[in-house]
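Here the structure is laid out as structure tokens; the discussion comes afterwards.
One protein chain omitted, others in place.
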Amino acid sequence: MDQPTSPQYTASELMCVNAARLLRDGDVVFVGVGLPNLACNLARRTHAPNLQMIYEAGVIGARPSKLPLSIGDPTLVSGASSVCGMYDIFTLYLQRGNVDVGFLGGAQIDRFGNINATVIGDYAHPKVRLPGSGGSQEMGGWANRNYIITPHQKRRFPEKVDYITSAGFLGGRKQREATGVRGGGPLVVVTNLGLLEPDENGELMLTALHPGCTVEQVKDNTGWDIKIASTVKETLPLKSSELTLLREELDPEGIYLKGS
Amino acid sequence: MDQPTSPQYTASELMCVNAARLLRDGDVVFVGVGLPNLACNLARRTHAPNLQMIYEAGVIGARPSKLPLSIGDPTLVSGASSVCGMYDIFTLYLQRGNVDVGFLGGAQIDRFGNINATVIGDYAHPKVRLPGSGGSQEMGGWANRNYIITPHQKRRFPEKVDYITSAGFLGGRKQREATGVRGGGPLVVVTNLGLLEPDENGELMLTALHPGCTVEQVKDNTGWDIKIASTVKETLPLKSSELTLLREELDPEGIYLKGS
Amino acid sequence: MSKLCSLKEAISNYVHDGDTVYCAGFTHLIPFAAGHEIIRQGRRDLTLARATPDLIYDQMVAAGCAKKLIFSYIGNPGVGSLRIVREQLESGQLAWEEYSHFGMIARLQAGAAGLPFASMNQTAAPDLEKNNPNYRRVKDPYTGREVVTLPPLTPDVGIIHVQRADAKGNAHIWGIIGEQKEVAFASKNVIITAEEIVDEDIIRSDPNRTLIPELIVKAVCLVPHCSHPSYTQGYSDRDNSFYLNWDKISEDPAAVKAWLDEWVYGVKDAEEYWQKLGAETHKRLAVKPKFAAPVNYGDY
Partner (left out) sequence: MSKLCSLKEAISNYVHDGDTVYCAGFTHLIPFAAGHEIIRQGRRDLTLARATPDLIYDQMVAAGCAKKLIFSYIGNPGVGSLRIVREQLESGQLAWEEYSHFGMIARLQAGAAGLPFASMNQTAAPDLEKNNPNYRRVKDPYTGREVVTLPPLTPDVGIIHVQRADAKGNAHIWGIIGEQKEVAFASKNVIITAEEIVDEDIIRSDPNRTLIPELIVKAVCLVPHCSHPSYTQGYSDRDNSFYLNWDKISEDPAAVKAWLDEWVYGVKDAEEYWQKLGAETHKRLAVKPKFAAPVNYGDY
């Protein structure tokens, strides 16, 4: 992978901090393990102390004392405000509209923000069988806002995904709206190069670059001829306080932040 | 009301003991307050120690230490094996088929065992507004067996009820079956005169008399020309041990057993 | 962010004329004090929804707060008729919508779950469906058999009494839990009244006990004894003699008016009402403690 980040931080750290900044204080967030979990904890320790973290296993208001390896670790339960069954999580919380933000990832993200986490190749005769939906089909449909975190690579950004696990804007914003689905769809894709946001038609467009990254890098690492916003902003540099929090308190062993 | 019972026991005691005898050890019973509650407790203390009592409020395996006034008294919870919400009671227990027996009562019971607990007169312009279904519509439909306990009076046994709150056999057994409903419908009506059971067409028929009661009394107190079984049995006399249990332990203040 | 306020403020802010209000609790935890506060504040044209209207709605109907009732069983539980509600239904003064308990709870569950309709198997009893156009049917797409449906119920306000809550609204409930969770998630605004406001560490020590999470709660009010003459498991007994007594009071409109004047309009709040009940009643309704077996969550 093309490595655009400066030696002061890894690509994962860059994505994590930029994802954290998208969260608003008081947001109710449906959290997955890994980077989303780190981003939420970072936001909670900085500008969003009232963030509510929900895990699909049925945990509300978790306060993990250490970094959980799995999405159902016991440390998520100890000190949580509420625990309920998965049926309740998907109905009372997600389907009812009580979730503001869902974080999504996947093997492929396409031009209209559709996500594939299910299969490469033909569904019935898979070339690569991926994990499948888990909770992400409903998250993509029903969270008020979705954020996608993914490294910027050509194979991860094909023009059209092989299979739609979570809906972005399908073939365009109007197609999604026609289904009557409640959530607003993907709002931002955070990559290690910058931020992509849907245009009025739901097509992903480069709207911001991280410091030191270029439009060329984005074009080279995207599988279609990506639109560039008329004004491409630059994201704020990572603060040393953010990096310190991440490295020393949230992921001291570097399980998710090390490497690229 | 015509008073057929001997001075040794009240009509309520007679109905209660005969209702208790209908229960089988291990039955799961959906219990209402009053006589059904007493009948269940009597059965549990005599021939059915493994009876499971369920209350619509969401209580499973209750062991009330005193006679509850209402169907949601705290004594039902203390020492119960499980408490759940009402949605669970009506789905996981009743609709799923986990309830063997439901006890029903009402202002009117008709020729085919249909029960009215809702209204006398026109529904939209009620002459007498009764409590309504509560849990009895579903109990009548979904319990494997239903037992009805009611004093034998002409106004309580009209040929046709004004309103069907709980289904007996509608206009005949085939009509009930045609709805595809899961429960078997009323199996026995226990009155202070004897026992009524549905015939092959679902029409209630006198099948047993309590000691000292007569076919004439039953005919006089029924609102239609009631069928009499070819052999009318006599119910076993109340045992003094049953009466002692009822009077001294289960309803010592005579809240439900006193009077008629 | 604390949501603590007085019950007076909570009712004033979140209950408006014309609202659909659901005071939750099946026999247990009925928030009488909230009903009384609604009466004191003179709310009108409310649609009152409850599986069992119980005495709280008999009192609110008597005080002229309601234009319509949504219910599944009208009675004075364990005693008999609910006289005032019954009279107003018979005389046509009060509009109504009727369900079975399951229908009522299923509507709430659909509302809580964000579903457009609730599904129920047929019961073979035809007359509720015949008289209430909200009952409809859909074909099961697998067997072709018909299933009965009802639309979701999403009250404007849900009022829920709990044993203990933290200042943000995370609430522990035990004992009979009827429809509290469904009402909370179905309602647009949730008011919690609590016997005790506790530190959030107490709540978080037992998250499986939290039936209602802060994120759906608008106001949290400390209202001990809010449920009298109903009860709060572990905190008070049911005042059965009041239920028997109301059967007599409610026979006579003058007696009802006198009771409302003395016990609702004549007191400032739930605390004054409770004090007015007196030491003998307090003693009669007191409950000896009996604790649940310890539960070890582990220190992870």
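Here are a few things to note about the model shown:
For clarity, chains are labelled A, B and C in written order, and residue numbers in each chain start from 1.
Convention: a contact is a pair of C-beta atoms (placed from the backbone, for glycine too) under 8 Å apart; a residue touches a chain by one contact, two chains touch by 3 or more.
Predicted model, so just to flag it, every value in this text is computed and none were measured.
In the entire assembly, the chain absent from the figure touches the shown chains A, B, C. Contact with the chain that does not appear here is found for just one residue of A:A167, A:V188 or A:L257, A:A167. Here one chain is not drawn; of C:Y57, C:W174, C:W246 or C:W259, the residue touching it is C:W174.
From the options B:L67, B:A80, B:A143 or B:I226, the residue with contact to the unseen chain in the full assembly is B:A80. Listed for subunit A, the residues touching the missing chain in the whole complex are 33, 56-59, 68-74, 76-78, 83-87, 90, 94-95, 114, 118, 123-129, 131-138, 140-142, 163-167, 170, 176, 179-182. Against the chain not displayed here, subunit C makes contact via residues 114-117, 119-121, 136-143, 145, 147, 149, 151, 172, 174-175, 177, 198, 202, 205-206, 208-209, 233-235, 237, 287-300. In the full complex, subunit B makes contact with the omitted chain through residues 26, 28, 50, 52, 59-61, 63, 65-66, 73-75, 77-83, 91-92, 95-98, 182.
In this section, only the chains that are shown with their structure count from here on.
Chain contacts here run in a simple line, from one end chain through to the other with no loop closing. One simple way to say how far apart two chains are is to compare their mean CA positions; for subunit A and subunit B this gives 58 Å.
Separation between the centroids of subunit A and subunit C, computed from CA atoms only, is 40 Å.
Subunit C has residues 181 in contact with two or more other chains.
Residues of subunit B in contact with two or more other chains: none.
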